[in-house]
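Below are the structure tokens for one structure; questions will follow.
Of the protein chains in this complex, one is absent; all others appear in place.
Chain IDs A, B, C and D follow the sequence of writing; residue 1 opens each chain.
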Amino acid sequence: MASIEFLILFLVGAGIIAYLLTKLNTIVGSIFTIFTVMFVFVSLAQYGFGMDIITTVKILPGISFSQSYLGFYFAILIVFIYLMVSFFHPYFIDKYKYKDSYNLLFLLSLAGILGAFYTNNFLNLFFFFEIIIWTTMFLIPQGKSKEAAVSYFGFSLAGSVSLLLGVFVIFNSTGTFNINDSLALLSGNSAVLVFALFLIAAFAKLGAFPLHIWLPITHGNAPDPFSPVLSGALVKLGGFIAVLALIKITPATVMFRAMDIPIGHYLVAILGGLTIVFGTLMAIKEDDAKKLLAYSSMSHGGYILVAFSILNSMAFAGGFYHILAHALASAGAFMAIAAVSRVTGTTKIKELGGMIHKMPITYLAYLIAIISMAGIPPMGGFISKWLIFQAVIDKGMVFVGVAVFFGSVGSFLYVFRPLAALFLGQEFTEYKHVKEAPILMLIPTFVLMGLNIYTGVFPAAFLKVINNIIVELGYTGITYTTYVISGNNGVLNPALISLVFVVGILIAFIIFILLKKSRKVELMDTYTAGNFIHDEHLFHYSTDFYAPLERLYEKQSHWMTTFYRALAEKVKELGKLGKYLFMSKSLSVTLLWIISIIIFLLWGEVL
Amino acid sequence: MNSISNLEAVDNIINSTGKVIKKEPISDFQVAYEVNKSDVHQILTSLKLEGWKQLSYLSAVDWPEENKFELVYILLNWDKPVYIQIRAKIDRENPSMNSIIPIFPGAKYYEREAHEFFGIAFPGNPDYKKQLIMEQWDDIPPLRKDFDPRAYSDRKYPSREYPDNFSKKDKENESLEKQAKRRKRARKLRTGGEE
Amino acid sequence: MISTKYTEKKKFNKQEIDRKWWEVGDYFRRNSLWLLMYCTGCCAIELPPSMTSAYDMERLGMGPMATPRQADILLVSGYLSLKTLRRLIYTYEQMSEPRYVVALGSCPINGGIYHDSHPVINQLDQYIPVDTYVAGCMPNPESVLNGFVDLMEGIKNKTANGWKKYHKNYDWYKKNQFDVLGEVVIDDEFHQ
Amino acid sequence: MKEMKLFLGPQHPGMHGNASVHLFVDGDIIKRSYLLPGMLHRGFEKQMERKLWVNNIALIPRVCVPEPDINEMAFALATEKLLKLDVPERAHWIRMIMLEFARISAHLMAYGGLGGPTGNYTLMYHAHIDRNLILDIFEKISGARIYHQYIVIGGVRKDLPEGIDEEINAYLNDLESRLNEYRDLGIDNPSVVKRIKDTIMLPEAVVWELGVTGIGMRSATNKPYDIRKVMPYARYNQVEFEVPISDYSDARSRLDIKIKEVQQSINIIRQCLDKMPEGEVRVKPSRGQSMRWTVPKGYVYAPVESSRGEFGYYMVSNGGTTPWRVGVRGASYPQGLLGIEKYLPGTRIDDAALWVDTMGICSPEIDR
Partner (left out) sequence: MILSIFIGISIALFGFVLQTSIGGINRKIIGRLQKRHGPRWYQEFIDIFKLLSKRSVSHGWIFDFGVIMALGGIIATAMFMPLTSTFLAFENYDNFFIFVYLLAVGMLGMAMSASGSGNPWASIGVMRALTTMLAYEVPFLIVVLTIVNLSGNSSLTEIMLYQQAAGNNIFLIALPLGGIVGFIALMGMLGKKPFETYIAPAEIASGPMVEYGGKQLGMLFILHEITIFIEVSLFVHLFLGGATNIFEFLFKYFIVYTVANLISNVNGRFKIDQVVKFFYKWPLLMAVTQAIIAIYFGWVI
């Protein structure tokens, strides 16, 4: 019997040991980390599914735990992503500035996550969120830029503050910090307020439309193996808060009669739709593979918002399944990019080409991940998108429908870009020496590939867990059998689709193999309209891939960037003021502080 | 449109800017001037200012007896329709002529071609030395009079050899064959046995 | 009437079967000849009439194709300068097999009117094998189409096997090509 | 900025003829572009120096393949000027018929060529079958479809055949009735207009810089700069025709001018048939002299208005039996070489083929 308290303490302790080990030898420390995370994952998986984890608290003061399917679902998913990523550490840790603390912080943030999903107290939730933010904030600057951490911290802080405010409002009106009790007691205006405040927190964490700016900066600049964690796991915290806000609180607002949805939820759905469209358009434009995937995370966050704001079990199932599918897919894609970045040192699409000839397995991992991301059968993304589409169509949400369909087709466009320009195309001479990723890195790659396919072929096992959550949330679960999922307007048999797909591939393969063998030619021996070429860089289409399309919204996206740049300038100025006020060594400022503190104290006396 | 007065106008312009060695009126719409190499740019500039804005043609003629190349610039004014040929002779050894790109940008490729076919250098033209038409040319510039394309072709390209009995004998065509034989003999006599 | 005489059961060996398949393939190949749209010389001017409505080459199952990979016929339409020949050989080697070469006009046969011209080669089959010649300067669309019909006959009778010849005498062809073209120096005229 | 290199030609469906446009592309915008000519080089100018004046008649039509008659005309004009030879009146009119038919045929080919870049192949098929009928008329007149060798020094090779008038008239009526159909399918077709309008611009200043002539010049300058009008040769001063112009030179207006010119050519041919005088058609050299024909010393430049612009022969004779030097001014030389280098950058790869098509770039006359 695993106790959640024990697991957290174990992680903290292991973190310290890992710190010491890493100081001695980076490889040993990293491998120790792998085993630690594996232990946590195994014990969670062993006991969590049956709700068998001990939640009593003995040592930690002021903290209380409880277990729910909802929390467990998020926890196991995130721990799994952590586990997958930890396999990458031995190869990357030497590249960091502060290598010793990397594993420590990694494990501490995991401890924070476990706590956050198992607590039943809002204050504890806030506390654990802060742990996650602070630990990860020190992990991110080990990558390319320190500004990334600043922007991450800024937006996370905004989210936390609004969460805290929401918590205070809740306490004010209900008198309890307990999550389930207090949310059930909420009503009236305070419910609306909490709804809004929680959604701000969720948007900030999820990187949804107005608060998305940190996402590409942070994802793009974070250490290569940490980007999968950010995108696959940490962003899902926003999903968790969104669930709390959208499903557990139902503020009494006007309903849309045609769609049978409260107006607040409809607005969230519209914002989710905007997130999808905006993320898609920006991803199409982006030139850095990691930033591109970051924007795609944003667009998928939009799907999650849309799913949770349509209040029926079909949509919830879609949302939860999408969290799973996207976590696996985006982790897979980011890890493939990380593997490429390890050997080439860049993630810029225009500097790369023809990596498939050197890294075929990494390529396959990426391919499967993006197929899932684009929602093509037989991968997990298809199931979740199908469920969400069912819900959207059933409700007749036309405008959200436009966004959802746009994102779904647009995702082919942006996921294909790294595939075409980075992995395919001409093989560059400077990467001729490159080798496939080492075996330890291939383990998570294979596991993720397998899971991406498994989620798409046999969703029943996962739907069982999801159904538990939906029932726990107070809705009726969706109907499914071992192979068939029944929606509101149609049934889906993923296993059959996969079978037929395999049959199709088999037929095609037989046709292919029966015919005459083809002659192998070099990549440079290609149609050049009869001219001779010598430089493969000139014959590789990678820059401005979607130039004609980009030109159509160049101006609009420009407005957005200028707006945010202006905002950033303002924030910077504010920060300067703060710096001036708090950090200045000048005498006058110090005097000002002393005086104001005295006034403040006196004021208290007077009152 | 009075072409006679146009021709007079041309005369005035050219006489005022440079020395004319020889003037050749060719038709109502065309006149040729032979000028010194050094005057060419000035004359072209003043003609352009007067409306001869179009450079129709630029090339060279090889005069091996005089040991000269003759450069030809043909200008046209569409409003006063007169073609003007400006000709200037330059030395055949190390031939060189300053480029007229500053006056007529359209001359760029004509000059490149003249360099390729005659070997004339055009300082001022950024890439006159690059090959334009030919690729990996391995002989003297081909439009010079001392280049024999026949010899080059025979040397470089194997040609088809026809056997003696290639054409089938036909009774009806016997007279034609006789004619051909006679013609061949006559040609032999005329050219002195050379085939 | 069914013969009662004992006949030995025919056994097909692999070569025999291959030959049979090849003959079946020949039927398809000769009825669907795709040209490469490479107008090497002036005889190409008679191709539009023969391709379009007037003579409608598509009746024979022929049509123009964009790239050498897809094409069956390399149509040498007229004289070949050295610069073109270099590209023509490159193109020929890019084509999928079986590939056929049809030479239009008298220039590829013996130089034609340009027999003594310095940039024009005299005899095409020194460099790549030619399956069908269509003589004339320039050949009418009728004779062009007739040439293609001849090629179809050739495919049927297995005489149009220039691509096999090219493989067999590869060294000889390469030597000839090298003699006239020299080393293929891949220098990009416009890229510094 | 990373560039990519693309090739338009020589064996590219968007390229007419054997030339290659090298495009340096960023995204889909052309950054730099060059024409690589020379694939059709045959050493014409050298060949002509080595052939007798009469022999050259057989060689010259091959300089520009789509419109060979202008070569014959320019060569004949230049030689006649050197010889100071007067051509019989009837020959002038026959020459005009041939030239205008050649112009129609070249225009129809170029207009049908619009089918390539814009994908409207029906237009191409229709235009080519009409062009083919012109070739049939040529065959009746001269005995050959493409290389007629009909306009010779001193006139035309032989008189018009019997009954050709009716045939020509019938054809012209037929073509004229279909011109509106061509407009509907091509330049007035909304989907085509959307594509070709405001693309491949040619500003007026550029015309003088490059030396572009013909339709490019007339569409940009809005002035009737046509050699047939400005410096009439043959009997163009005795027929009435208009020179279509425009003040805005994009791909569509140039094609529009092409169709209008077809109409004008039809008018000219009709007038020629009406005004055709009787008489000799050729000044023949005395028997046995043609091989020893010498031409007096002189330099002459003989321009002819081709379908693409000013096409001229520069001929130098030193009094021998062969020309001393023949220079050919290809009509598409300026827009083909310098035009592509300077004015294609900034446009999109979709439009590169349109420049080649509407500016009338004929690679054989660039290479010679």
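In the analysis below, a contact is a pair of C-beta atoms (placed from the backbone, for glycine too) under 8 Å apart; a residue touches a chain by one contact, two chains touch by 3 or more.
Predicted model, so just to flag it, every value in this text is computed and none were measured.
Listed by label, the shown chains that the missing chain touches in the whole complex are A, C, D. One of A:Ile247, A:Ile371, A:Met441 or A:Val457 touches the chain omitted from the figure, and that residue is A:Ile371. Only one of D:Leu52, D:Ile129, D:Ile164 or D:Val243 touches the absent chain when the whole complex is considered: D:Ile129. For the options A:Gly425, A:Pro459 or A:Gly477, the residue in contact with the chain missing from this view is A:Gly425. The chain omitted from view is touched by exactly one of C:Arg29, C:Arg87 or C:His115, namely C:Arg29.
Contact with the chain that does not appear here is found for just one residue of A:Phe6, A:Phe171, A:Phe405 or A:Phe532, A:Phe405.
Listed here are the subunit A residues that touch the chain not shown: 258, 354, 356-357, 360, 363, 367, 371, 374-377, 382, 386, 389-390, 392-394, 396, 398-399, 401-402, 405-406, 409-410, 412-413, 416, 419-421, 424-427, 487, 489-493, 496-497, 499-501, 503-509, 511-512, 515-521, 523-524, 526-527, 529, 536, 539-541, 545-546, 548-549, 551-552. Interface residues of subunit C with the unshown chain, by the touch rule above, are 24-25, 28-29, 31-32, 52-53, 56, 58-59, 61, 66-72, 94-98.
Seen from subunit D, the chain kept out of the figure touches residues 4, 6, 12-14, 28, 116-122, 125-126, 129, 185, 189, 191-192, 194-196, 348-350, 352-353.
Note that only the chains that are shown with their structure count from here on.
Subunit A and subunit B have Cα centroids lying 73 Å from one another. Centre-to-centre separation of subunit A and subunit D, using mean CA positions: 64 Å. Inter-chain centre distance (subunit A to subunit C, centres taken as mean C-alpha positions): 58 Å. Residue positions 134-135, 142, 147, 149-150 of subunit B are each in touch with at least two other chains.
Looking at subunit C, residues 38, 67-68, 83, 87, 91, 116-120, 189, 191 sit in touch with two or more other chains. Across the interface of their complex, subunit A is touched by residues 38, 67-69, 87-88, 90-91, 94, 97, 184, 186-188, 191 of subunit C. In the complex of the two chains, the subunit D residues touching subunit C come out as 5, 10-13, 16-18, 22, 24, 32, 34, 36, 38-43, 46-47, 50, 58-59, 62, 65-66, 109, 112, 124-126, 128-129, 131-132, 135, 145-147, 364, 367. By the touch criterion stated above, subunit B contacts subunit D in their complex at residues 1, 24, 26-27, 29-30, 32, 53-57, 59, 61-62, 72, 74, 76, 78, 81, 83, 85, 87, 104-106, 108-110, 117, 132-135, 142-143, 147, 149-150.
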